[in-house]
Every structure is written in C-alpha cells, then in structure tokens.
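With one protein chain withheld, the remaining protein chains of the complex are depicted in position.
Residue numbering begins at 1 within each chain, and the chains themselves are lettered A, B and C in the order written.
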Amino acid sequence: MSTPNPPGGPTTPNPTGRDDARNPTAGREGVPGSQGPGPRTGEGRSGGRRRGRGGRGEQAVVPDATFTSYYGRPVVKASPWEADIPAYLFLGGVAAGSSLLAAGGDLTGRPAVRRAGRIAALGALAVSFAALVHDLGKPVRFVNMLRVIKPTSPMSVGTWILSAYAPGTALAGAAEVAALLPWSFGWPGRLLRASARPGGIAAAVIAPGVASYTAVLLTDTATPAWHSAYRELPFVFVGSAAAAAGGLSMITAPTAQAGPARRLALAGAATELTAETIMERSMGLSEETLRTGTAGTLMRISKLSTALGAAGTLLAGRSRVAAVLSGLALLTGSVCTRFGIFHAGQASARDPKYTVVPQRERLDERDGRPAQDPAGS
Amino acid sequence: MARKTLLDWPVLRQLTGRDPLGRGAAVTSERTRSLEPRTVQADTVVKSICPYCAVGCGQNVYVRDGRVTQIEGDPDSPVSRGRLCPKGSASEQLVNSPGRATRMLYRRPGGTAWEPLDLEQATDMIADRVVESRRRHWQDTDEHGKPLRRTMGVAALGGATLDNEENYLIKKLFTALGAIQIENQARI
Amino acid sequence: MSLADTGPGTGLPGFRAGAEGPAADAGWTDRPARKGFFTDTSICIGCKACEVACKEWNGVPQDGLFELLGSSYDNTGALGASTWRHVAFVEQRKPLGGQRTGVTDLGMPAFDKPGAVADPDERTDFRWLMSSDVCKHCTNAACLDVCPTGALFRTEFGTVVVQPDVCNGCGYCVPACPYGVIERREGDAAHVPNVGVAQKCTLCYDRLREDQTPACAKACPTESIQFGDLDELRQRADRRVAALHEQGVMDARLYGNDPDDGVGGAGAFFLLLDEPETYGLPPDPVVTTADLPSMWRRAGLAAAGLLAAAAVAFVGRSR
Partner (left out) sequence: MAECHPVGFQWVMEAKARGAKVIHVDPRFTRTSAVADTHVPIRAGSDIAFLGAIVNHILSNDLYFADYVKAYTNASHLVGEDFRDVDDLDGVFSGYDPETGKYDTDSWAYEGETEHAATTGPTAHADDQDGDDQDGDDHDGDDHASTAHEGGVSPGGESEQSESSRGAAHELGGHGASVEHQQIQRDETLQHPRCVFQVLKRHFARYTPELVQQACGITPEQFLEVCEAVTANSGRDRTTAWVYSVGWTHHTVAIQYIRTSAIIQLLLGNTGRPGGGIMALRGHASIQGSTDIPTLYNLLPGYLPMPMAGQHDTLAEMAAGIASSSQKGYWANARTYVVNLLKAWWGDAATEDNDFAYDYLPRLTGDHGTYATVMDMLADKIDGYFLVGQNPAVGSAHAKMQRLGLAHLKWLVVRDLNLIESATFWKDAPEIETGELRTADIDTEVFFFPAASHVEKSGSFTQTQRMLQWHHKAVDPPGDCQSDLDFFHRLGVKIRERLADSGDDRDRPVLDLTWDYPVDEHGEVSADAVLREINGFHLGGEKAGQALGSYLEMEDDGSTAGGCWIYTGVYADEVNQAARRKPGRDQSWVAPEWGWAWPANRRILYNRASADPDGKPWSERKAYVWWDEDQQKWVGHDVPDFEPDKPPSYRPPEGATGIAALAGDDPFIMQADGKGWLYAPSGLLDGPMPSHYEPQESPVANPVYRQQSNPTREVFPREDNLQNPSGDEPGAEVYPYVFTTYRLTEHHTAGGMSRWQPYLAELQPEFFCEVSPELARERGLEHLGWATIVSARTAIEARVMVTDRVVPLRMGDRVVHQIGLPYHWGVGNEALVSGDSANDLFGVTLDPNVHIQESKVASCDIRAGRRPRGPALLDFVADYRRRAGITTETGNQRRTPGTEGATS
C-alpha cells in the first residue's frame, strides 16, 4: 500500500530502485521496523513502524492519517468468512422480502406473487442454510448452534430467528411446490395445504428480523468498516432485502400482480441508497474501504445497479421487459451491496490504520490532546 | 462420558441457573467439567536437569505409561526457581519429536543410502574395527626409544552434553586402549 | 428518523459485567479470586520461553512456514490460532529512560577505504523493546459474547476459554475480538489438532484448576509475565510504574488495567514503554457488544420499517 515514511527523519533514497519497502536503509525509526511483515502474509504491505501513510496515491483520498503500527500488521483479525457469508446475507434478504410479498400476495389475492414468493423464500432459505453450514470450521457441529440462547450473540439470535422462520417458510414453500406437482399426496397433502397460510404468515411476521439481524451480525464486530456502520447498516440491509425481493417478484410475477413488489422494491432501493449515504458520512476513516479495492468496485456497481433498477421500476408497471431488467438490476445491486460491504470490512480489518487512527483520535480527544489529524472527519 | 440427557441442554441450564446469558456455568461441556492438567495424571515425576546450556536449570519430568508427557521447571531449584528458557521449555519435544532418529543406521563405503543394521551387530562391528585400527596404528616407542604405548588410528570427539560418568568411561576405555586423540566440545 | 450515535457503553447493563466481576456474572457461585497476567515488558528479554512453554503445554502446533519475517527477532508475527503467546520486538531510535547506549557519536570519517563511508545522519538514541502479548481475558469479552454455541465461556477464575469440543468453527469470535487474538485454526486435520476450531490462550485453565501457574508465567525467566489474583496484580503494577517513573523511565504506562476502559479492564494487562499501537495493540479497544443494545434497537426499527413498508405496498392501491 505504501512505502514507509517514518517520522522525523528524511526519506532516504532507495538505492535499489525497488519500492516495495524492503529497502534496508529506508527506515529511520528502527530499521526492521520499517520493513514489511515479510512473505508470510504475502501482503507486501509495508509501513511498519510508520507514522504517516505516504500512500502511492490510489488510496490517498483522505488526508494522510498519522499513526503507528507494528510492522504494518493488522491489529484486529479479519473474519475467516468467505463468499458463503455475503451470499447468505443476500439470500436471507431475498427470503425475508419474498416471505413478506408472498404473505401479502396471499392475503390480497395475488396468487402468482404468493406462489413465487413462497418458493423463492424456501429456495433462498435452503441455499442460505447450506452456505451457513458450509462456512463452519466444523460443519457437523452445526447443531451446536442450538445449545444456547444468547442475546449477546447476533448469530445465536439469528439462529433462533431462522429456526422460527424456517418452519413456516418451509410449509408455505412446500405447499406451493406440492401444488405444482401432479400428485395429491393424500391427507398429508391436505394438511400441508391447510398449514400453508398460517405458515406463510408466521414466516412473514418473522421475516423482517431475518432481513435486519444480519446487519447486527456484521456490526457487532471489531471490524472497523462494519462496526462504524452500525447505526445505518440495518436500514441498508432491509432496504437491500426489499429491493432484491421486490425485484425478484417483478421478474417472477405477472406485471399486473406485481404492483406491491414494485412499490416495495422502490422503497427498498430508496432506503438503501439513502441509508448508505448517511452511513458513509458517519463511518469515519474506514468509509474509504467502501470506495477502494474490490469493495469499491462492488459498491459502485451496487449503487448504479440499484439506482437503474429503481428507475426502471417506475416503468415496470407497463413493460414486462422493463420489469425483468429492473428486477435483475435490483438483484444485482443487492448482491453487490452485500459483497461490497463484506469486502470493505475484510479490507478494513487487514489494515491497522482503520483500527488505530480512530481509536487514537478518540483517546487523544479524551485526554485533551489535540487530535493528530482530522482524518475522515 | 455420562449419557446426555435433556437436563444437560445448556438452554435449560440457562433458564434454570444463575447464568441466564449463557456465558459461563450454564454452557460448560462434560469434557470441560472433567478437565485436569496432565501433570496430575502422571504416574511419576522424575527430577532432572536441563540438557541445553550450563546454567543447569532443574526440570520435573512427568511420566505416564512409560512416556514423557511434560517437562517443566523445578521450582525447588535454587539455580532456576522453576523457570526455563525456550530451549528448556522445548525439552519434551527434544525427547518426543517425531523427527527424532531412533533406529540404528549403516552406510557402507561408497553407499548412496542408509541401510538398517542390528544394534548388537553394529556394536560388534565397531569393536572389531577398534581392535584392528588400534593394531594398525600402534606406536610402542618414539624415535628415541621412549615409551609411547599408544595408537593413532582411533580418535573421538564428544559433545559437552555427555554425563560426567559417560566422559569418565570414554576417557578410561580409550586411555587403556592407548588412544589419545580423545577430544571434546570443551576445546571448541 | 434519527441515526444519531448513542455512543458506546449506553447499552443494557445486563450485557456488561457487574460489580462482582465477570465470573459472578457468568453464574459461578463458588468462585476463586479472578486470575490474570501482568506482563511487565520493561523486564522482558525477548527469550520467547513463553511462546514455547505455552505451545508445549497446550499442544499448539507449529505456526506457519519456516520463513524469516524480518521484523527484528519476531518470526511468529502475531497472536493467532497457533500462537497463544507472541513476543513483539520493536527497534526504535528513541532513548530508553535511564539507559545509555554506545550508538551515539559516530563522527564523520576521514578514510577512503571501504568501511569508511559513515552515515551522514548521525545516530542518536536506540532502544529495543520486547513484549509478550497474550489474550486479554477481557472483563467484557466480545468473543465470548458473540459465540453462538457457548463454546467460549467464562470460567470460575474469570478467564475466557474455548471449549474445543463444542466450537463449530463459525468464526464469529474472530472479527469480534478488538485485539485480534482469537483465530480459527487452519491446516491438515490429520496431523493438527482442533482444525476448524477457534483457538486462543486458555490461561491454562486445566492448570489453574490444580492451583498451578500457567505454563508461560512459570517459564518466564525474568518474571516479566506475572500470574496471580488480578486485584493484587493491579496494585503491583501501579507500584512498578511509580518506581519506573522515579528511575526516569517516563515512558512506562499501564495498558488494560483500567476497569473503566472499553472492555471493562483486561484480565491480562501490560506495562508498556510506548504507545500500545507500537506493539500492535489497539490504543482504545471497546468491546463491540457495548453498542449491541443500540444495534438491536436499530435492527428492530429497520425490521419494523420493512414490515410496514411491505404492508403499505399492499395496502396502497394507487397502481
């Protein structure tokens, strides 16, 4: 990310012409200290005992923050999660929104909306579940999630929310799937059909929790970009869920029935984009991780796609093609939001700057010392 | 392990005990509750001395079923007061390292690989070679006729982690054989 | 709708340890005094006995590859799943209070052989800091709070320990820890124990049960790592800082000893000679669950909003 630019001393010319900071003479403040952490992390991240992140430009958007770290090593650890988790965030949102739409469709006589919603919710939930299990270090111990009920653990709470959400979703979804099949299934089938509505409604009541708790899942961590977004992220996520589910419904349901879906999608997109904007302003330094690297790309696509999808939705009442395209755009936006925020968090954990600088400023303010740099504020 | 019952379900223990948030007493597993250090499980604790540097730190060696399970500092030692450096702390690995060589190996002249060899046979071969090399390089007197009574055909170099008793037997045996080039890390 | 900050520490009091300490809070009725570490880095000699003794006792496997990191004498880098004690080495061109080194006064040379070119920047001061880092065993422990299985639990000694037989490797504790301590172990399960399971210092829970000193503190040659009752250690640390200040080591300061800090005070705290971040420690860590009540409220609000939005979407019949 940067070459060391230690305090006090002048930057020494690099005799080797290499600029990866393995330059032995560069550091003035403890020479090995000025070196990268070495091949072990493969990060090539330098800076070490640096003050001042003399960035090479790509990230020097925010004024240079002055800080010290231990050989540029992360202070907090990035989560070990891989694509499973952002995929789950997205699918959970789709499932939740779909359950809501399905229930609404059920209650307001929009069978196509109901059917597609229930099936989508069930499908998304099933894949979510697979993703969650797959992400575990010990998948066979998934059931241990049910050992305890911990209000302090968003994942525990989420597990119980999902546990409450899943039966209704499964019943409602299964009923729709069964209805598509050519068999009647006898009395179990009848029972299934009878339980579909209560199940669907129960799922819909719980669904908003499914959509919003995942925000807490991320923000209740020491990952700087996630934690600093804790005030707005639930709104971003429910917005994203609404937009995605609405978009999906726009694709799967006939235009005539999809009015609520469009309205939900629009509201969701508007909420997401608004909340994101507020979030970016309140996050502080780590906000820059939303604008840089993989996360930056994803977030740009997300915003553009969501905005286009929202704009298209305004036309989608008249055009099936517009509905499908808008729906796809909204889904894309939602996927990118989830992956973008996920990656921003991971990136913010890997660079000690995002941990150290805000804490140092907070500490200095508390101690009455002038903040070293108004980075990100 | 005891058979699990519903009463072991931590959620129930959370609800019925003093740990409603499930942070401590309610969530322990059977394994956790029965945990004890392996120092307690040892059959014997043997007093020893660290084999690395010459400070001579005391070590307690914990043995279970004929195997060393732990080596740690001996708090009784007035030298070390129970402390050990990283090497001393790695003594158990020195003893139990999977990479440790525990089989007799033989490399024949010009050979490109180790071969297995019976320990007893190997010792016999060494005895034969010592006797032969001693004979081949025997010197009875020097050029002035002064007695030498020695052989120059066999030499040795010992490490300084040998016990005193080992050094004593080495010096005694080789001196009796007339081998004089018997050296030690102590000169290195 | 206001998204204003409610600030840390304004959460439900029930999420933070009460006056009787974290062990009481975790339901231990019959509990010994809270145990902890005081690591006095001013007398650490960087021998790494703690790293090895810890590994040896706890069967922690080799960590990573055999590669030189180039970070002074530190080749383990950081705490992690297979490094439960980590000694940091920091080389600084700063004076150590009370110490004199011969790195000063390198005059200009007047000799043209190789070896005659001296540094145009005259050296000033130098010090070499070493510090053995370890899990902080926070009073309000984020890893423990977020653990969904109860694998992480508060012991009767007030320490925080993973039950490897319970942990399902969800990995949530990893980003939750404000110190970057806990980590899920990777590797080949055929040769390495507890792969896929979160791992960190247990403060030798098994040894504590038999009234034995944790392996690292027992091995530490210079008593840089001190184990004992936390209350007593805190008093000892205060005296030590005062003594060092008296000796002119004005850089000495305690880290993690304050029960009013962001994690409610650490069970393992430190005497440092520089800012925490110099050693790779966060300067002002806060347990993330401090904000959790606020987060739940906001999530609830958002959920309600979603429910309402969905309802409105169906109620409104404008199109």
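Everything below uses one rule, namely that contacts are C-beta pairs under 8 Å (C-beta built on N, C-alpha and C of every residue); 3 or more make two chains touch, one makes a residue touch a chain.
All of these numbers come straight from a predicted model, not from anything done at the bench.
Looking at B:11, B:26 or B:61, the residue that reaches the missing chain in the full complex is B:61.
Residue in contact with the omitted chain (choice from C:35, C:93 or C:200): C:93. Summarising the interface, subunit C meets the missing chain with residues 42-43, 45-49, 51-52, 55-56, 61-68, 70, 72-73, 75-76, 91, 93, 98-107, 109-111, 113-119, 123, 126-130, 221-223.
What subunit B contributes to its contact with the hidden chain is residues 44, 46-59, 61, 63, 66-68, 71, 74-81, 83-91, 93-95, 97, 99-114, 117, 119, 122-133, 136-138, 140, 142, 144, 146-173, 175-188.
Convention: only the chains that are shown with their structure count from here on.
The chain with its Cα centroid farthest from the Cα centroid of subunit B is A. No other pair of chains has as many C-beta pairs in contact as A-C.
Between the Cα centres of subunit A and subunit B there is a gap of 54 Å. Between the Cα centres of subunit B and subunit C there is a gap of 35 Å. Contacts with at least two other chains are made by residues 10, 21-23, 26-27 of subunit B.
For subunit C, the set of residues touching two or more other chains reads 15, 145, 150-151, 166.
Contacts from subunit B toward subunit A in the complex involve residues 9-11, 14, 21-23, 26-27.
For subunit C in complex with subunit A, the touching residues are 3-5, 15, 64-65, 67-72, 74, 77-78, 80, 88-94, 121, 142, 145-151, 166-172, 174-185, 195-198, 275, 277-285, 288-289, 291-292, 294-296, 298-307, 309-314, 316-317, 319.
Contacts from subunit A toward subunit C in the complex involve residues 9-10, 22, 28-33, 35-41, 48-49, 67-71, 73-81, 96-97, 100-101, 104-105, 107-108, 135-139, 141-142, 144-145, 147-148, 150-156, 158-159, 204-205, 207-209, 211-213, 215-217, 219-223, 226-227, 230-232, 234-235, 237-238, 241-242, 259-264, 267-268, 271, 275, 278, 282, 317, 345, 349, 352, 355-356, 359-360, 362-363, 366.
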